[in-house]
Structure formats: structure tokens, C-alpha cells
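Below is one structure, written out as C-alpha cells; the observations come after it.
The complex appears here minus one protein chain, its other protein chains still in place.
Order of writing sets the chain letters: A, B, C, D, E and F. Residues in each chain are counted from 1.
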Amino acid sequence: MEAVLAIVIGVLYGGGLYLMMRRNLIQLIIGLGLLSHGANLLIFTAGGLRKGGAPILDEATNTYASAPADPLPQALILTAIVISFAVTAFALVLFLRTYQTCGTDDVDELKGTDT
Amino acid sequence: MTSIILRTATRYMFPPLLVFSVYVLLRGHHYPGGGFVGGLFAGSAFALYALAFSAADARKLLRFDTRDITAFGLAVALISGIPPLFCGNAFLTGTWWKMPLLTGGVLDIGTPLVFDIGVYLVVLGVLLTLVFTLGEEE
Amino acid sequence: MVALLTICFVAALIAPLMHWALPKYAGVALVGAPLAMLAWLLKQLPEVMHGHPIEQTFQWVEGLGLELAFRLDGLSLLFALIISGIGALIILYTQGYFKGHPQQGRFLMYIIAFMASMLGVVLADNLLLVFIFWELTSFTSYLLIGFNHESEDARAAALQAMLVTVLGGLFLLAGLILMADATGTWRVSEILQRGAELRAHEHYLPILILVCIGAFTKSAQFPFHFWLPNAMQAPTPASAYLHSSTMVKAGVYLLARLHPALGGTEEWTVILTTIGAATFLVGAIMALGQHVLKRLLAYTTVSALGAMVMLLGVGTEESIKAMAAFVLAHAFYKATLFLVAGGITHETGGETSIDKLGGLRKAMPFSFVCAMLAAVSMGGIFPSFGFVAKETWIHALEHHPLLVLATVLGGAAYVLVGFSTGWKPFMGKMPAGLHAHEVPLSMRIGPLVLGLGCFVLAFTCGPIGAALVEPAASAIAADHLHVHLHLWGGFNKVLAISLVTVLIGVGFCFARPFFLGVAGRLGGLARFGPDATYQLLLSSVLKFASWQTRALQTGILRDYIRITVLATVALVGASFIRAGGFQRWENLSPVSVRVALISVLMVLAAFATVHSKSRLRSILSLGVVGYSMAILFTFFGAPDLAMTQLVIETLTVILLALAFYHLPTFSHGSAVRTRAIDAAIAIGAGVAITLLVLAALHVQTPTPVSDYYLDHSYKAAHGRNVVNVILVDFRALDTLGEITVLTIAALGAFALLKLRPKKEEAPK
Amino acid sequence: MIREILVSAFLLIGGLLSLVAVAGVLRLPDLFTRMHAATKTGTVGVSAITIGMMIHFGNITVTSRGVLVIAFFLLTAPVAAHMIGRAAYRSGVSLWILTRIDEWKTHGDLGEEDD
Amino acid sequence: MTLLPVLPIIIPLAGAVLCMLFRKSLMLQKALAVATSFMMLLTAVCLMAHTARGTIAVMNVGSWQAPFGITLAVDMLSSVMLVLAGLLAVAVSVYSCFDLDGPRIKFGFFPLMLILLMGVNGAFVTGDLFNLYVWFEVLLTASFILLALGGERPQLEGSIKYVALNLLSSALFLAGIGILYGMAGTLNMAELANVVKDGERGGLVTMVAVMFMMAFGIKAGMFPLYFWLPASYPTPPAAVSALFSGLLTKVGVYSLIRVFTLIFTNDPEFLHGLILAGAGLTMLSGVLAAAAQYEMRKILAVHIVSQIGYIVMGLGLFTPLALAGTVIYLAHNIIVKTNLFLVAGAVHRLKGTYDLHKLGGLYKERPGLSILFIISAMSLAGVPPLSGFFAKLTLIIAGLRAESWLIVAVALGVSLLTLYSMTKIWAYVFWKPAPAPLPDLDPMAPGKWAAFLLPMVGFTVLTIAIGVFAGPVFDYAQQAAGQLMDPQGYIDAVLGGAK
Amino acid sequence: MQLFVVNVLISMLWALLTGKVSVGSLTLGFVLGYFALTLLYPAEEEKKNSYFQKTMQVVRFALFFTKELVVSSWRVAIDVIKPLPLMRPGVIGIPIDAETDLEITMLANIISLTPGTLSLDVSKDRKTLYIHAMYVANPDDLRKEIKDGLERRLLELLR
């Protein structure tokens, strides 16, 4: 299972990076989105896939369903998802503002400050 | 103005959505959910309202400034970590009280719950700030 | 010692204040500091003469071996006397030279700070401390050379002097550190006792070379000499002080100081004599073709410094004595000439070329006398101290005929320079339009004292030799030497050589137009000289710098990402290979059909996201990726994750839809080639990540902390949903940070959309 | 046993209807006809699976939530279809070539405007 | 120790929340920001006093024993970083009170600044790898906004690259965390150190270490990962530039130091060798990039890169002395760099430009400002006896003792070029007469001007003081380095309760 | 009255959600619902309507609706399999008697869920509902079918 997911992770990272290298601001955002999916899936996979029940203690029986999944990677991913949502939202606004101010969404043209 | 069908549907969906959001918040400690998803739901309810009517209408409905809600939520979350300090415990140590209910049961009230409420408010405020500002952009 | 040094530094610090408080007498008041130092030094003279150095030590940075260790021995004393004595005269001179100048206070500050630093160099007994003062002299000289900061030449010269001397300083630093490590101590005096150990050390040659480069740059040895003539942009008091009598001698001092530790080897002799002699000659020859007063003097300074290094390189007792004597002689006559030159320029309204000067003897009789006195000493003519020194010098080189020959040629050039500065401007007819007056009182004291000194020293050369030269020479040799200086040594070979030198010098005086002509014709050669090399180096560094900037900072995000990703892939790949690839495949659970199908779907959706001409198709495909993630989360027991992922996915789409009203569709494509390269890089990155994950999977996990969470979630934290308990209790701090991120992201989005610069640039 | 059969039946019906729905979405000729499939069949399909689940668990909690799911779908699916339909129509998405009649176009009244 | 280590996080957050709640009152926000900064500094000093003798202040947030909860652990390196952050906070908040325009304050400058500091402090105190990631995101997000706040074109252009590359770094960071967790089953850095030390995971650990190296390398601005820096740092208002230049890259460096002394010490030949090579290239590339610039603030910004090279050089050499040098360099650089940016801001305030060609004549007009500049500039270049000298000296000695000749040569050469750059600014801005007369834009009264300069004076005094009191400073750094080189003390302190 | 009903419904909804039907949860749900409603209807007038009369109508309508729903799925299944050219889709306008927002909305929704028809939009004057139909053999027949079948039943229920 992990082998398959490892490939998916690779595709997500690769796809994200490829998009980040494009010229449109929106593609940059989408690339970041793919990248963050890749990172989350990586934590999930590397953190130990335990195909099992939710890590929730049953109210009636006070036990976990068959072998509960590792809760910690889940918590980490939750945090990471939220953070990347926040950052993506901000980046979106930033790019919108950049387009309005600079009059272009071509990343290649936004090079006034480098040299 | 948008479609009356949407507006009507929104009116009827809005209260259940809010209720659902509080449900998700309060049950989060024991079942899937929690302050974050709860806040997102509450925010979605207002977002739907803003889509169906307008951002201004949704703001009116909300009554508080979204940034105030956010800051207040953050304050709540921060303050929830303070009480244990008075008992000589570390910051954010879960502190629980038994609260008798009218019906005779007992409810566990703890600082983690308060913390989660803070999260809920922050998420609500944040989501709405984003939606309203983007929605009002010309 | 430390107290006096501190007083000097404090005097420097308060100089601007003093100038502000007493604009007319600041110099007079501040001269107290060097005078106090001078007095103290003279008081120590008997002790030092008898070979009892004065020491004083305070801790500073124990861990680095840096201590405020000072030691006054014969060598230090000789230099310290010169520095404080001439320093005092210069400060007085400044009072007149900068009369009414608004920045006189600053000048006083710099020059006194310089003096204090220079004193530090010669008094310090700790390698690091020496270096600290050494660098301070470079820095203060930068400020002094660039004092006329509105002139571009002055700024360039200041920079050049600083770069060259600091460059040398850096070599020196490395050498000093290696030296300390080789001997196990930072104390100079202790190192001098471990010379044998040091010379046998494997790092001896590097140390020697590094120290030499440091000393050579500071003391303007060939081929680093070029900065010194350029440094004549400095106001004359500074030139007189720094570039004749003190700073440039720091290198010579250092070599002399370290002679017992580093000297006496073949390497030492070869390096020092070669470079020293070359410098001596180059300086002298270059001087022949100059007509600007200060440059003329500067080249002879270069030459004199070369002589000192050469004498030190020879390393015999006699040559060491000669060198010590010559240091003294040079300080006196050169400072005098500089001060007079400054006076001339000052009083003639800025005239600097000797060929445009003449007949000043009437207007400036006093200066004329001083100049003549110094010129005689410079020419090595009887009965000046210059003559005494020259005699000792020639005597020391008896067994080095080539060096004697060089000395004769160089000495002849000195005669010419003495004539050009001490004679020519004052004799003949005053060119039309030239107006001059005598210098004010404060500017007379210095030249007078120093000029007379050239002869007083000569007539008292016996006691002076015993009191000053002998302790210094003994310190250099690390052995007790007896010095008997005499004004008249009888008619002998040495005197004959001296005479010949003077005669040739006189011949040179007549040939001066010829030299000027040759210099004019050879001027073109300058572009192969060291100065041009310096300029070339500097400009190549700058060219390379801007090339690098253009090449690396293209401003195109793609390039940056490419480089970043490539570097990462390369390093991860390298470490993968270093780890020996995969050792084994373990811990891989069997693939279930549904996970495989969802995976395939995710891959396809990712491709659709990437390869799309429509932004909404791209976004919606990304949504499919997100939904698939949620499905995977569901399959692997993560309801909270699935829920959050789904909600977030949709909200992201909503936000994007809101923003898309205001954003254009995809319109900028890249060339096929670009896309191919990007794709290759992206694939490389993907493969690297995949390999990393696969490699990680065959590592056995020890008991993870999460077992604790499963056990304690309800018992200790009152929650059944372990994930939520982790979020709000076990790792609540993470969540606090997370909601902070959310908060500011919203705050930022709001601010960004609502706060606009006053003048919004119109979109194209 | 009966319960198991019921559950299985509902799940299978749900699965099949989903297949039918996407088959419609894939095969039908224009947006509007596709929406018929998505809205009706999709809703019924997911409802069937929900009912199957409700029967499977058979407790009040799950049932109440199941009812909620179905209710939400019944309310939202037609509204969503309406929103997309009118948006598509206004944005000029063309009807299938064999569409017989378009009274909306002939009446020329496009309802309330969006602001 | 139930409170002190968490205060550096709580105090700025509380300040930020209050600022947000009172967002309508500019005065109140200013007062809050300054007060919060002072409290931060005070806390940091207390922590420093507490840890000065080698004890490590440990606190388990939520009272969960390590490695189960998030443990905050403050050692000497952390506390010195906290103090520096506090100093910077005070300086920048005071400076901003004078320098910043109303709209920027109204739209949340102070809360953002405080939250940035919260993230920075969090990164310094945390002993948990994922928590470190969270603090990184906190400070990054805050920095994104601070960078773009105001919405001027250069700011936005710079932000794009800044955001993109830093998020790329975050993705690498997350990947590293995920793999490390899968490998070790823990996120507590002390526990991680134990696991890495015990297990036979050499190869994989090295691969993960490389991921962290790249992730932190981007944030630290190392070669060849620094491109976002010159593009973005010179664009926002001076106060923001100062804050960024002083702190942000240093957090990356801090993290590099932390993980490469605590966790990834398994293959120093390869890993620290790579770091050392990176350090050399960073120095060189950065200083060359600066040499090509003719804009005051840009020169300073690009110089950050080259300074980072020095700081990281100590880590690459990986000897106690070298790390001591790194610690001193960190302290020195934060102080001096910030100050130079503040001075640049003052120049801009006076003349309305950073362009070296347009500026001039300030040596005559503003001797005070000139002194402030030249002292910091020379300190940066390593002129003795200022702070920079001791920092470089320590590193050079360490390099020579380690017989890493090449890196020493590079370090020395780069310091010469640094000197060149600093004197270039000096010559163009201060010495050279202004090519066209620039009006004095500054309407400040002398008293206000003095108050405005106060933070700069403070920093200048500090850089001199570090030189004068180099003895105690060095001892402190050496002890801090000792703690880093022998992390067992840290590990025991963190896991002490659990065993 | 209506408001009260809605409020009770919400409190029941809450109880269902929490899974614990008790006085406590109902009260909490009522309070929450109250707040939610006050947000929505700050001062809207209540409408008089008999609640119990409607119960039977509701049940009847529900059954009818369920049947329609199932049939509509079946129809789509057949349409998907059938060759495409046999379809006769079209857009037609239906004059409606429904007046209030709720009536219009429910009508439109139910039309969408019943076989072969899909609501697209309501005209500006709220008099015409435009629908897309899969089989428009005769537009007037379709109009009549909807008006007499669906709309009539619905309005009976609601009025």
C-alpha cells in the first residue's frame, strides 16, 4: 500500500513544483495546493498507515474499534491543513492585489526588485 | 439580487447550519469535530448568506465585526490556558470542573473546551473576514 | 602605560568637543596627551636601557587568549618615542594648518586616535592585541586619507589604502593565529623565546609568508607600495605623520619585533632582502620622475621602508643596528620635509608641483631653513644624523656588494629628492602669480624641532646610540648588542661610498629634466603596474559580482525554484547513494484494490490539475485530489481529517471563485523547452520524494508516543476523540499557533485589500 | 438476516444508481440533460445508501443523522441544479442540438439579475 | 519553571490580541507594542539569568510529560536568542512609533509585528519538531503580511518570491517531519536525538537531515537558496526590513544549529561538510551580490546572506570553539544588522531615497547619524574592537585549528569585500557631496529626532559593549557551545521527568 | 405560530443530533434555535396557520413525492441506456400560482426532483417558472400536468 502512496506523494510534489514554475499567478497558488496535499499525504503515509478504526474511544464499550489508527499524524495533518489553508487564502489575496497593482499576472514580469 | 429560490433555501438552511456548527464544536471532544470544523460550519452558514444576499447583509446579520470576533476568539483560547497557572500547573494544562445540570446529570466543563470555543470563534471570524473582504472587492 | 594609552584614546574621543568648546586652542590642549606619554617614556628610558622591560597586563578575553598585555622594551620605546614625540608636534601643527576649518575637531579626533592605535601596536605584547591596534591604524588612516571627503580622489585613495592594508591585515591575522597555535601562547614576549620551536614547526613557512604579506602591505613594500603615493590625498599633517614616520613603519616594526621568532632562516633572508631591496630601488627610481611635492616624498618613503626591510632581512648584528638608526633618522627628516611641504602648499594657496614653485626663500625663510636641514640629513650628508645612519648602513652591507650598489643608487636619488624639496622651491625666481607668506607659529614648531633634531642627534649620536638605538637593536636581535654611533668614522671605504653616493646624487640633480622626460614617456607603462593591477582586480571583482547577480538573481521565480529543487534533489540523491540505496523492502502492506484505484485517480487528477489551459478545470481537478485525499483518510481511520479536508477543499474553491472575478485567465504559456526542463526537474523531485518515503518505510518504528495518547486520552484528558484531545490538550500549543496563523492571515488579507497606497499605479 | 438483505439491497441500489447517475453525466448530450441525471439519480442513490446505513446500525443516533443527510440532499440538490442551470443558461451554454423548444429564449425574460 | 519558558510566547500574543481589540486607537497600540516589547525583553533577561550557569529551563506545556506533550526547553543559545529578539522588539517598536504611517498601524502593523515575535520566540524555546514548524508558519505568515502591508508595487513583487520559496521550504520541512516521525515515533527533539543515536538508521537519517538542511537553508538564506531575500527584504518600510533582517533568517540558522547539534550528528563528515561548503558559498555569493548593488538598503539586505555564511560556518566546522563563534556572530549580527537598517531608514526618512547615486553629504549634515552608521558598518566588517571582530576572530581561529584552510581563506576574503561594501555606502551616502541638493524631508523637532535615534544609539552602544566586554561574552558563548556540542545535558533535562 | 414550530423543530433537531432526547438537550436546542431564529427574523410577523390540519396532507404528499423520486431515477436510468436521439428535451415556461418565496421555492425544488423536469429559473415578475424537460412531446400538456399535479398538491399543503 505504502509503495503506491509513495508514488502518489511523488506525483503530488512533482506536480506542485511544476505548477509553481509556470508563469501564471493562479498556477502558483494551485501548485502550492498540490504541494500541501503531497506533504499531508506524506505525513500520513510515513507516519505509519494503520488501516484501522478511528482513534475514538467508544462510549458504550470504552474500547477502541479494532486496532485504532495512529492519532498523532492525524492531528499533525489537521494542523498542517489549517495552516496551509490560511496561507493559501492569504497568498490568493496577495496575488490578487499584485495583479491589480502591477497589472500583470505573469510571474516572469514581476522582477523589478531582484537586481 | 440573486435567485429567490436560493434566498429562500438559505433562510431555511441558515439556522440548522449554525446549530450544526455548535453541535460539532461541543461534541468534538468525544466525537469527530471540534472547534475548527465547527467554526468552519458557522462561517459557511454566513458565507452562504453572503452569497445568497450580499456581504453587507451577512455583516448585518452577524452584528459583530469579523476581526473583533477573531481577536476575541484568540483571546479566549489564550485565556483558557491561564487558569492552571493559578494552581501551580503549566500553561494550557487541562483543568476540569464538574457542573451539575438542571436535569440532575453532571457535565464536565474544562479549559480544553474553552480553548476549543476560542478556536471556533477564530475560525468563524477568519473565514468571514476572508469571504466578506473578497466578496466586497470591486 | 595602559592609563596613558587610555588617556590618548579619551583625548581622541573628546577632541570634537574640545574643538567645539575651544576652537582656537583645542590642539594646544590636546597635545597634553602625547606629551604625557612622551614624558613617561623618557622616564622609563634608564630602566629599558638596562634591559628591564616594563610590563603591564589585564585580562580581556581569556578564552581567546586576548589580554591587555603591554610591554615596553627597547624596540617599543624607540618607536613609541617617535610616535608620541612627532605626534605632539603634528597636533600642534594641525592647530595652524586647520585654522578655522569646521571639521578640525574631527581631524584631531582621527589623528589622535591614530596615534593612540599606533602606540598600541608598538606597546602591545599580545598577538591579538597587536592585530587590534594594527587594524585600528588602518581604519583611522582611512578616515584621515579621506578627510577631504568631497574630493573623489581622496575617497578613492582612502579606500585603496584601506583595502590594501586590511587585506594584508587579514593575512597577518591568519599568520598570527597560526603562530600562536604553533607556540601555544599569544604572548609576543613568550613567542620570541620559542623561536626555535616555531622555526621547526610545519607551519613555519606559511606563517612567515602570511606575516610578511601583512607587514609588506602596511609598510608599502613592492608590489603593494602603490597605495602610499596615492594616500597623499590626505591632509599634510596626516601624511607627515602616517605616511612617513609612523603607520607605514608598523610593518617594519612588526618584522623587527618578530625577528627573534621568525628570523634567521634562509627563507626569512631571501624574502626580506629581495622584497626590501626591490622596494628600495623601485621607490627611489619612481621618485626621480615626480614633480608633485608630496608624491616625491611618498616614493622616497616607500624606498626608505624597503631599505629598512632589506636591512632587517640581512639580519646581521650590524644591519639590525643600521636599521634601528635609520628608522630614527628617517622619522626626523621625512616628517620635517612633509611639514614644510605642507606649509608651502598651505601658504601658496594649494600649489603642489615643485616645478611651479621657486624663490620662496624670501617669503618663507624659516621654512627654507628647516627644509634645508632635513634635506641634508636625507641626502646623507655630513654632519647630519642621516649621514650617521647611512654610514652604519653601508658598513652593515659590506659583504653584500649588490646591496651596496643598490644603496648607492638609492642614496643618490635621496639627494635629488632632498634637493628638489629643500632647495628648489626656495631658490630661483618666484613664478608670476605666486603669493606666499611664512607659516604661523604653531606650524613652525614641528619643522624646527625636527629639522634641528637631524643635527642634534648627529652631534649626540654616541649617547643617542646607547640610549635608543642599542636597546632597540638588542630587542630585535634578542641579544645584547653594543651600539657605538659616531659622526666621524675617519676616511675609509664607507665614507668613500657615501661620498660617491652624494656625488651621483648631485649628478642626478642636473639630470632631473631627463628623468622627468623619461618618466613622462614611460607613463604609459603604469597600466601594467601594481596600481593598475589593483584597479583591474577591483573592477573584475565588481564585474564578476554583477555577472553573478545577473546570472543568479534573474528575478524569475522559476529559476529560483529550479535551483532550489535541483540542489535538494542532488543532495538527497547523494545521501541516498551514500546510504547504499535500498537495503531491504519491508513493512509494506499489501495493496488493496480500492486504495490503488483512488491512487490512480489522484495521479490522474494531479495531472489534470497540472496540465490544464483552463484555470477552473485546474482548480476543480485539485478539488478531486482533495476529495480523494478525504476518501483515503476515511479508509485509514481518520474521520476528523476527512471532514476537515472536505470542508477546507470546498472553502478553498469558494475563495478562489470569489477571487477569480478579479483575476485573469491563464494567458502566459512557456516555451516547450522550458516546460520540458521544468517537467524534468519536477519529475526528479517527485522521484526523490518517493524514494525518500520508500526508504523511510523500511525502518522499524519503535513504540510511538501515540500509544500514550490512546491510553490516556479519556483517563487523563476527559476526551474520547483522541485526535481532538491532541489538538486541544496534548498539543494545544500547536493549535494556539495554528489559530494565530489563521488570525493573521485574515488580518493580512483584509489589510491588503483595504489598504492601498495613495497613488495606485494604473494597470497596463 | 432480513436486515442484512435489506442493507445489502439498499447499498447495491445506491451503488447502481450512482453508476447510472455518472453514466448520465458522462453520456447525456448537454449540460441540462446531464443535470437531470446528477440531481435526481445522484440524490436518490446517496439516499439509498444512507437508508442502508441507517438500517445497518439501527440506532436512533445514526438514524437521526441519516435523516439529516437525506433531508439536506433533498433540499440542496434541486437548489444547486437551479443555480447552475440558470447560470449556465445566462452565460450562454448552448442547449443540445435536438432540443425542441426554448420558451425562455423566446420570452426573453431572464429572471432576476445578479448584482 | 512552570511559567517562565512560555512567557516569550504568551506575552507577544497577549499584546497582539490587545492591539487587535483596540485597533482603533493608534496611541494605545503604540503604547501596547512598546510595553509588550519591554516585557518580552524582561522575560528574556530573566530566562538568561536562569540559564546562565548551564541549567536548562524546561517546561512541559499542558503538564504532559516529555515526550508526550510539547516541551519547551531553553538553553543558553535559546536564551541569548530570546534576549536579542527582545532587544530588537524594543528597538523596532520604538522606531516604528516614530516612523510608521497611520494607515499601516491601523491595518495591524503592531499585532503582526508582535505575532512575528511570538513565532520567533516560539521557535527559540520549543523542544518539539512539529511545534517548531508551527512557529515557523506563524512567523512566516506574519512576515508575508508585513512584507506586503502597504501594497506598493515592489513590496508585492518581492512578496511573491518570498511567499513561494518559503512555502516550498515549508513543504520540505513537513516532509522531513513526517519521515522522522515515521522513523522514530516521536516529535520531541531530545527523544529524537536518542532514537537517532541508538538506531541503525544511518542512511535514512542522513537523507532526512538533508531535507532539513534544505528547508532551513531556504529560511536561513543560504546559497543557493537565498534568492527570495534580495528580492523582498528591501521592499517594506525600514522598521520591517530591520525586523526581518535581524530575526527571520536567524531563526532558520537557529533551527539549523539546533537540529544539527542535537539530532543529526550521525554523519558529521558528510552533513557538516555540506554545511561548511554551503557556508563558504553563501558568504562569497552574498558578498559579491552586495558588491553589485548601488542601493543602500539592498546592499545591507544582500549582506545578510553573506553574514549567514559566517554564522553557519561555525556549525559546519562543528567544534566547540566554532560554535562559540557562531553564537557570538549571531548576537553581533542581529544587533548590527538591525541597526544598519534602522540607520538606512533614518537616511530614507531624511532624503527620501536609498539610491547611492542620489544621496550624499550626510557626513556634514548629520554627524550623529554618521557615527551611528560607521560604527555599525565597521563592526559588520569586523574592525576591532567592535563586536564583529570578535565574532569573526573566533570563527577564524576555529577554522584554522580545524585546518579548514579554504573556508578560512574565503571568510577572510569576504570580510575584505564586506569592508568594501560598507565603505562604499559610507563614501556615497556620507562623504560624497550630494550630486543634486536633496531637501531635508524630515520635519522632526530635535527632541523627537533624538528619541527617534535612541534605538540606534542603544544598538551602537551594544556593539561596542560586546567588544569591550568580549571576555564575559565569549565565556557565555563558549558555555553555550559546550551545551550544544554535548547535548546529553539538554536531553536529560528534557526527558528527565520521564525516566 | 410558525416561528414557534420552527423553533421546536430546531430543538428537536438538536436532540436528534446529540442523540440524547432529554429535557436538557431539548432546552439547549430550543435556546440555540431561539438565537438562531432571532438572527434571522428580528421583527417578522408570525403567520397564522393551523398545524394539525396539515399533518395528513404532509404524509400524503410525502408518499407521492417519494414515488415520484423513485420513478425519476428509473427514468434517468432508462434515458442513459436509450439511444440519445429518442430524447426530446426543451425549455418551457410554466405560469405559476405560487406566490410566497417558500411556495415558489418548494415548487421549483419538487419539480426538479420529479421525473423529467428540472427548474431553471423564475421570471422577474415571479409569474413564470422556466423548466428544462427531457421529453417535450407537447409543451402545453406538460404545463398542465405540472400545474394540476404538483403545484396543486403543494399549494394545498402549504396554504
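Definition applied: a residue touches a chain if its C-beta (ideal position, glycine included) is under 8 Å from a C-beta of that chain, and two chains touch if they have at least 3 such contacts.
In the analysis below, contacts and distances are computed from a predicted model.
For the omitted chain of this complex, the UniProt record lists the protein as "Na(+)/H(+) antiporter subunit F", which is one of "Glycerol-3-phosphate ABC transporter permease [Lactobacillus pentosus]", "Cytochrome bo(3) ubiquinol oxidase subunit 4", "Dihydroorotate dehydrogenase B (NAD(+)), electron transfer subunit" or "Na(+)/H(+) antiporter subunit F". The undisplayed chain touches these shown chains across the complete complex, A, B, C, D.
For the options C:His52, C:His399, C:Lys543 or C:Arg594, the residue in contact with the chain missing from this view is C:Arg594.
Only one of the listed residues, C:Leu258, C:Leu658, C:Val725 or C:Ala751, touches the absent chain: C:Leu658.
Checked against the full complex, the candidates C:His201, C:Arg617 or C:His668 give a single residue touching the omitted chain, namely C:Arg617. Subunit B residues in contact with the hidden partner, per the touch definition given at the top, are 2, 6, 13, 17, 20, 24, 31-33, 37, 41, 44, 47-48, 51-52.
Contact between subunit C and the unshown chain involves residues 593-594, 597-598, 601, 604-605, 608, 614-617, 620-621, 623-624, 627-628, 630-631, 634-635, 637, 639, 642-643, 646-647, 650-651, 653-654, 657-658, 660-661, 665. With the whole complex as reference, residues 4-5, 7-8, 11-12, 14-16, 18-19, 21-23, 25-26, 31, 34-35, 38, 42-43, 45-46, 49-50, 52-53, 56-57, 61-62, 65-66, 68-69, 72-73, 76-77, 79-80, 83-84, 86-88, 90-91, 93, 114 of subunit D touch the missing chain.
The working rule: only the chains that are shown with their structure count from here on.
Here the chain-to-chain distance from subunit D to subunit E, counted in touching steps, is 2. Both subunit A and subunit C are touched by B, E. Ranking B-F and B-E by contacting C-beta pairs places B-F first.
The chain with its Cα centre farthest from the Cα centre of subunit F is C.
Between the Cα centres of subunit A and subunit D there is a gap of 30 Å. Listed for subunit E are residues 13, 20, 61-62, 130, 134, 137, 141, 144-145, 148, 151-153, 160-161, 164, 168, 175, 179, 181-183, 187, 227, 230-231, 292, each touching two or more other chains.
Looking at subunit A, residues 13, 17, 20, 25, 28, 38, 40, 42, 44-46, 48, 54, 56, 59, 72, 78-79, 82-83, 86-87, 89-90, 93-97, 101-102, 107, 110-115 sit in touch with two or more other chains. Touching chain pairs in this entry, ordered by label, are A-B, A-C, A-E, B-C, B-D, B-E, B-F, C-E, D-F. Of all residues in subunit A, only 1-15, 17-30, 33-34, 37-38, 40-42, 44-46, 48-59, 62, 64, 68-72, 74-75, 77-79, 81-83, 85-90, 92-97, 99-108, 110-115 touch subunit C in the complex they form. Within the complex, the subunit C residues that touch subunit E are 59-64, 66, 106, 128, 131-132, 135-136, 139, 142, 146, 149-150, 152, 155, 158-159, 162-163, 166-167, 170-171, 173-174, 177-178, 181, 541-542, 544-546, 548-549, 552-553, 555, 557, 559-561, 563-565, 567-568, 571-572, 574-576, 578-580, 583, 689, 692-693, 695-697, 699, 701-706, 708-709, 712, 729-734, 736-738, 740-741, 743-745, 747-748, 750-752, 754-757, 761. Subunit B meets subunit A in the complex at residues 30-32, 36, 126, 130, 133-134, 137.
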